[in-house]
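Have a look at the structure below, then the notes.
With one protein chain held back, the other chains of the complex are shown just where they sit.
Chains: A and B, in written order; residue numbering restarts at 1 for each.
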Amino acid sequence: MTATTQRAASRTKAKERARFEPRIVAFCCNWCSYAGADLAGTSRMQMPPNIRIIRVNCTGRIDPSFILDALYEGADGVLVSGCHPGDCHYTSGNLRMRSRYVLLKRLLEQAGIEPERVHLQWASAAEGDVFAQGVTDMVERIRRLGPNPVRRRR
Amino acid sequence: MTDERVIRVEPVTRLEGHGELTIRLGTDGKVRAVQFNVSSTRFFEKFLEGRYAEEAPRIAPRICGICPEPHHLASVKAVEAAWGVHPPAPAVKLRRLLINAKQYSSHALHFFALAAPDFLAGPLGEPAKRNVVAIIKALPDVGKMALQVMQFGQELAAAVGGKAIHPVTAVPGGMMNPFSEEKRDEFLKRAEQAMEWTERTLDLAKKVVEDYWDVVTKFAVVPTYYLGMHNKGALEIYDGKLRVMSPEGEVVEDFNPKDYRKYYGEYVPDHSYATHIYYRPVGYPEGIWRANSLARINVADRMATPRAQEALEEMRERLGRPIHATFAYHWARVIELVQALEEITVLLEDPDIVSTDVKLSDVEPRRGEGVGCVEAPRGTLVHNYWTDERGIITKANLVVATNNNIAGIEKSLLQAARQVFEEHAHESFSLPRPMIP
Partner (left out) sequence: MTKRAAFAQLSSCWGCDQSLVDLHLKLLDVLPELEIVYWPAVVDYKLKDLENLPDRSIHFGFVEGSCRTREDEHLLRTMRAKSKVLVAWGSCSCYGGVQGLANQWTLKELLERKFLKAETITDGRIPDENVPGFKEDIRPNPDVVPFDVLLPGCPPTSDNTAEALSALLAGQPFDLPEKTVCDQCPKVREEKHIKVVHRTHEGKVDPERCLLDQGYLCLGFATIGMCGAQCPSVNTPCKGCFGPPPGIKDHGAKIISALGAIAEMSPEELKEAFPDPLGSFYFTDYAASYLSRLVGHTKEEEQ
């Protein structure tokens, strides 16, 4: 590539990025974050529309392959939202999730995929605002990273 | 060029690995070039990076499924050298048992399945007949013996290494699993029977050499340097010094494997993914060397065991030292087969072999560089790793056995092609009647 074409290419990239609307899959625990999301919705808090919520019984039920599958199917980011440590309905489901999350992030990094595409947060049923802020941050984070490579290609 | 004829042999068969042969002939009928095109490589030296060094002995065997034991052991030795670890003596004996078991089965496989078909069915036999499957059908006695010889070596390797293909027990600091008395007794008994087969194999090899005397002494005779391991002059395959012998038969180098980079050059040809290893001080192509059985036999003053020594003396009487005849590799291989079995017997008789003191429990990873060197059936094998303070591999350099021979193989093929296409020498060779009609 010559310098000019390179510049042109990076300009198109920047434009693409500005137009880019991240698609995010959120796995939410039924007992806390899902209710929190609901609360955020009913109290009309500002929340970006880029998110598809999947309700799970507990974050401990999320198999890491769900997250990888979501990325593989084209999600630009995956947010996992669960009860605060100590508040899990099944005692330690969320701690299991946290261990899996740590290993998964390390794996993403080693494979050459931005680990920030996957994020874990805690938000109780009363914390509609925390949930909404989490989603906003996630969208921002992914906007900076750009589209999922799979989607860029399709 | 259009005025050339190109002969492609695709793939080269009865060889473990991926290769093609390209021969370019001019319109004058002269051989312009012969290329041995090794057509694949899998980049182990790169993907070992970032892994725990103690796992390298599990990964590295996959470089070669025919000879995984030498890779397993060169790898573990490299890690131990990098970390400054010295395994207990009984563990070393177990490893020697493992590598000799492999030497035994691999040489048998090579002799019976890869080489013998040419001699038993005749080099001009039909493809459908010129293979070990056909031998098994036509000469069931030889076939059955061949299978049993291989079986003995493979099963012994599995007994020590956990699996014969891609062994698992060697770990920095020793061996994960001791050898049981039951197994020792079983294999000692089987070794007696194996000696009988081995003697018969030696006789068969000698007969083949006699029958094909013309081919052996006149065809593809190429002087090169030779590289091989020895221990105080005796042929050695697990741990020793490396010797380089000149084509004139002079020992020009005798060095500790950890210094291999001073003596090894790696030339990258345009036409092969396998590099050509050569004797660096002399340069390429002058310094082309060969490794493997014949090279070891050339550089060693003697065999390490008595029966093999007798066999060596007989060979030297007939062919001298050094021997440049490519076909003499087969004879050399069988002499090593004898040594491997004798070493196996000595090791099995050693009470240490069933010792449970086979592994240190206080091995500490550290930053370092280590070289692990053993003799694989196909030649000298070097693994060289660099590790960080956690014992993670940061860099690896591998010089696999076969690459020591590629340039030499090409030289032999060029010589053979000239003899066939230019001199038609093969027409005047006297060939025996094939044993498989």
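As a working rule, a contact is a pair of C-beta atoms (placed from the backbone, for glycine too) under 8 Å apart; a residue touches a chain by one contact, two chains touch by 3 or more.
This structure is a prediction, so every number in the text was calculated from the model and none was measured.
Participant: Just name the one of B:Ser75, B:Asn100, B:Asn177 or B:Ser246 that touches the chain not displayed here.
Facilitator: Hidden-chain contact among the options goes to B:Asn177.
Participant: Touching the left-out chain: which of B:Asn37, B:Thr201 or B:Gln339?
Facilitator: Within the whole complex, the residue contacting the unshown chain is B:Asn37.
Participant: Looking at A:Cys58, A:Leu108 or A:Val139, which residue reaches the missing chain?
Facilitator: Touches the omitted chain: A:Leu108.
Participant: If the hidden chain were put back, which residues of subunit A would touch it?
Facilitator: Interface with the chain not displayed, on the subunit A side: 63-65, 68-69, 71-72, 96-100, 102-104, 106-108, 110-113, 148-150, 152-153.
Participant: Can you list, in ascending order, the subunit B residues touching the missing chain?
Facilitator: 9-18, 20, 22, 35, 37, 39-47, 50-52, 54-55, 58-59, 61-66, 68, 109, 113, 127-128, 130-133, 136-137, 143-144, 147-148, 150-151, 154, 161-166, 168-169, 171-173, 176-177, 260-261, 264-273, 275, 277, 280, 284, 359, 361, 363, 365, 384, 390-392, 397, 399
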